[in-house]
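For this view, one protein chain was removed and the others were kept in their places.
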Amino acid sequence: MSKWIRPRHLPEALELLAAVPGPYRVISGGTDLMVESHLAPERSSESWLDISGLRELQGLQITEEGIRIGAATSLEAIRQHAEVVAHWPMLAASAAVTGAPPIQNRATLGGNVCNASPAADNAPVLLAYGARLEIAHHHGSRWLPYGDFHQGYRKTALQAGELLSALWIPYPPKHSRGYFRKVGTRAAQAIAKVSIAALIEEDGDGIIQSARFGMASVAATPCTLPSVSQYLLGRALRDIADMQVRQKIKQDIAPIQDIRSTTAYRLEIASRLVLEAIHRCSESKKEN
Amino acid sequence: MSLTLAKQQTDQQKASPRRVDGIAKIRGTALYVDDLPCAGVLHGATVRTMEAGGTLQEVVFDPAIDWSEFVVVTARDIPGMNAVKLLEDDQVVLVDRAFRHAGEAVVLLAHADPEKLRMALKGISLVVLPNTAPIFDIDAALAAQQEIIPGNIYTDYLLDRGDVAEGEHLADVVIEERFLTPSQEQLYIEPQGMLAHLQKDGSILVEGSMQCPYYVLDALVQCMGMDKNHLRVVQSTTGGAFGGKEDYPSVIACHAALLALKAGGRSVKLVYERGEDLRVTPKRHPSRTLIRLGANKAGELQFIDMDFAIDGGAYRTLSPVVLSRGVIHAPGPYKCPHIRVRGRAVATNHPPFGAFRGFGAPQSIFAMEVAMDRLARKLAMDPAELRRINLLRTGDVNPTGDVVGADCFAHATLDAALEHTHYYRRLAEYRAWNAAGHQTRKGIGLATFAHGAGFTGNGELHLASRVSLQALANGHVEILCSNTEMGQGAATTLVQIAADALGLPMDRVHLAQTDTSRVPNSGPTVASRTCMVVGDLVQKAAGQLLQRLRETAELVAPHDAQSFAAACARLCAAVGDTLVTAQYQPPTDMRWDEQAFWGRAYASYAWAAYIAEVEVDVLTLETQVIDFTAVQEIGDAVHPVIVQGQIEGGVAQGIGYALYEDVLWNERGVMANDRLTNYIIPTSADLGFMHVVLLEGGLGAGPKGAKGVGELPMDGPAPAIVNAIQRALDIDIRQIPVNPEMLLELTMGRGI
Partner (left out) sequence: MSTMMRINGEAFRSSSAPNARLLDVLRNECDLKGTKEGCGEGECGACAVLVNGKLVNSCLVPLGQMEQAEITTVEGLPEDSALAQAFVQCGATQCGICTPGMMLAATALLAEHANPTLEEIRWGLSGNLCRCTGYGRIYAAIAQAAGGSADV
């Protein structure tokens, strides 16, 4: 029979991870791992570390700088949370398009991030909002910008003995606007073909102060668009050349052909969505 | 003749009584095959070929496993004929030497422990000499030197009327196109499965998920080499079928029975996991149509010339029948003096394709209806107008040479559809919308079609269906037939028809469980025949029963439930046997030449006009069906809510066919997207409004003039949607599914 450990406290879990040689499969909501277990039972684990009971990993707390979301908080809880809806609406939106209600009732934000699919539904938004990860180890915690977390295809920055304990998201800058869109295979229960989140901040003269992007399904990992962000900095909407933006996007993403979509579609739609995001974020500012 | 609009559910005049199986399904007490109690059962599993054809040289069993713990069955264990009973005996039950596709069953295993079974599967390997040049494409098969069967053609049909060359002279405008439709997975939510029991007396009972218990019985007789009196097939509650459980259950039943026989007393359960079901069970035939249409300046069709080909996969199975229906439906409900439809069912190294709602008609109707829109555009005529000019009327000659009688409502359905959707106003609205630079483009498109119910031509005659009614001493009546409830409401409608004919409340009439040891063969549950053909037999049998009660048991008219019960009691006491049986009689005016495709092909056609309204996102090219109107004339709606449910469900499958569903193939010709996360059917969040309009002309061949409706709704949605998208974006589409990737390719570089 497989070993199943369900600690009540984070230090317990961390000690286990540090002490025991050989891999524990860490499980929170199980919506990815249980599928994997079923479809590829030979890859199934003998030892499971169930972190769904760790109170330190649950819940959302508002702080001065923003919000702390426990890694094992369900997407449903996040989607409905009044503060999230008010201040981080893109996160409420991405949680709402992850699977469907029965999935959201179990799936956790930490799980979505650590499963590290290039198509992870909430990753683009976390990148755009500039989230920071709180990573716990039995010697202490460290912080990591989320942008540094995905290091390669399904490869994360988590070291042996570490657990993602929380995600911190700062309040979006005062004069910023967000744009989020997922293009999936259908309206619910869909894996993203292309997903984008953008957070763009302009000053009173419409000059872009910061532009953060997050995209899914266009590279081996969820990714930002550093060349695009760089290009936009200091420009006004009227000085942005679509062709330049398109060129920069090509530098930042590497879309492929797979069972869901084509390289050509992903590239073109990614470009259109980035341009759309830029225009929308500026337009809304103008409306005010 | 009068045409009435079928009353909606809330109207008291036409009742929609509660489904007889509703409560059990809602409470979760209905037993599907995987729910059947079977203590001590052995679980079965199948080892399959990995290559797209070749020769099996050896089966290697890992010596590290103690195989004596397992029940192991190979071709050598087949007591009867190693052939699945279908139109031809070309498909093996278990591979012995030659095989033609990946996923063919070679070894069957059973064990009480599912985990041990799973591990053991890995301990069996097949040594094969693979086919190095498998064929997976229709035209490649036709051109290939390599032959799976002679010419790679299972069947070659020709429907030929008039002279196409003559038609070409008379045509002012000609269009020519090539259309492709993909395979489509039925995706019944209950995977396939069978449970087999070897009884103490040596007989075998197989129960499970199926549409046609007698098909399964006949297959067992052939494979097990046993007399049908020693075999018994019982249908369990079946969780969806749509044609996908027409022929493959015979294969699974034979497998389960072989295991049960070898197990010597312990029952065997062979239920497929979703992935296996997706990879190996039959799906809709892919098609390729070359089509030319010609019309004069007035828009009157002068010729229809089609080369229609379907991919039959590696064995003949049902392909000739699918082809036949596809060919007959290809020219549509139009009058045209010169028609040539050549149809071919082609052999490839895909797993065999099979029945799926529509059965060839959705494929050929797709081509015809999109071609009609092409023609309309070339004529600078609205597509609705082009239909109006060409739709059949009473007195016209239809494509199979039959003179259309009073039962013709093509124009009525078109008119109703145009009216319901405010078609011309919508058209103008959408034109204006599209010119205004919005984020979306909208379009409205239509398809007009007819679907023949029942078996083609002489098919019903060959079936010689029989239905029995058994009167019980307490005044209740049992319907005995082999037609199965699979969600379409057969249990309810047959009970309704019987109760109505007998003058009894519905709760006095019961449909007996479909058990071949009890029920006569009333034919398979396919071809939209159950309500129309079998329902008619039920009605006849009811008449016979009443007559018997009147003549020999003093039943006096008018009767009620009590006096009926009293008469039954008297009859039972007097003669013991209270069974009456009605046998199918073909209509006298039904003449059909199946070689020439000439005459009256079906007892009844149902007529339809479907209109789709779509909205395409300019940025991402995603398409939403924002509104859908399905108008059909169906003779008589026996149970309006059930009919509505059939139409809505069929339209949803048609929307899937048009926009979402695609069977992708791997290099071995097997379904690559073999997971529900990758085979996309619409969720509730994807489907927009559906309006169902039922017209009742009362002239169908079924009870009270009813016609079969189950498959009809599958024919219209795809062409209507494609026609709408074409209008929205001003593009030409040649295949489905229409996915955003395709639309991007078609619109890239142009402003839309």
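A few notes on this one:
Each chain gets a letter, A and B, in the order it is written, and its residues are counted from 1.
As a working rule, contacts are C-beta pairs under 8 Å (C-beta built on N, C-alpha and C of every residue); 3 or more make two chains touch, one makes a residue touch a chain.
Not measured: the values here are computed from a predicted model.
Note on the undisplayed chain: of the listed residues A:Glu76, A:Glu162 or A:Asp252, the one touching it is A:Glu76.
Note on the undisplayed chain: of the listed residues A:Val85, A:Ala100, A:Ala157 or A:Ile240, the one touching it is A:Ala100. Shown as candidates are A:Asn122, A:Thr156 or A:Gln189; the residue that touches the absent chain is A:Gln189.
The chain not displayed touches chain A at residues 1-2, 4, 6, 27, 30-31, 34-35, 37-39, 44-45, 48, 50, 52-53, 76, 99-103, 105-106, 187-189.
Remark: the residues of chain B touching the chain excluded from display are 9-10, 16, 18-19, 21-32, 34-35, 186-191, 237-242, 273-274, 486-489, 641-642, 644-645, 648-653, 675-677, 681, 683-685, 687, 690.
Criterion: only the chains that are shown with their structure count from here on.
Interface of chain A with chain B (complex): residues 39, 41, 100, 183, 185-191, 193, 259-262, 264-265, 268-269, 272-273, 276.
In the complex of the two chains, the chain B residues touching chain A come out as 118, 275, 619-622, 660, 664, 672-673, 675, 677-678, 680, 682-686, 740-741, 744-745, 748.
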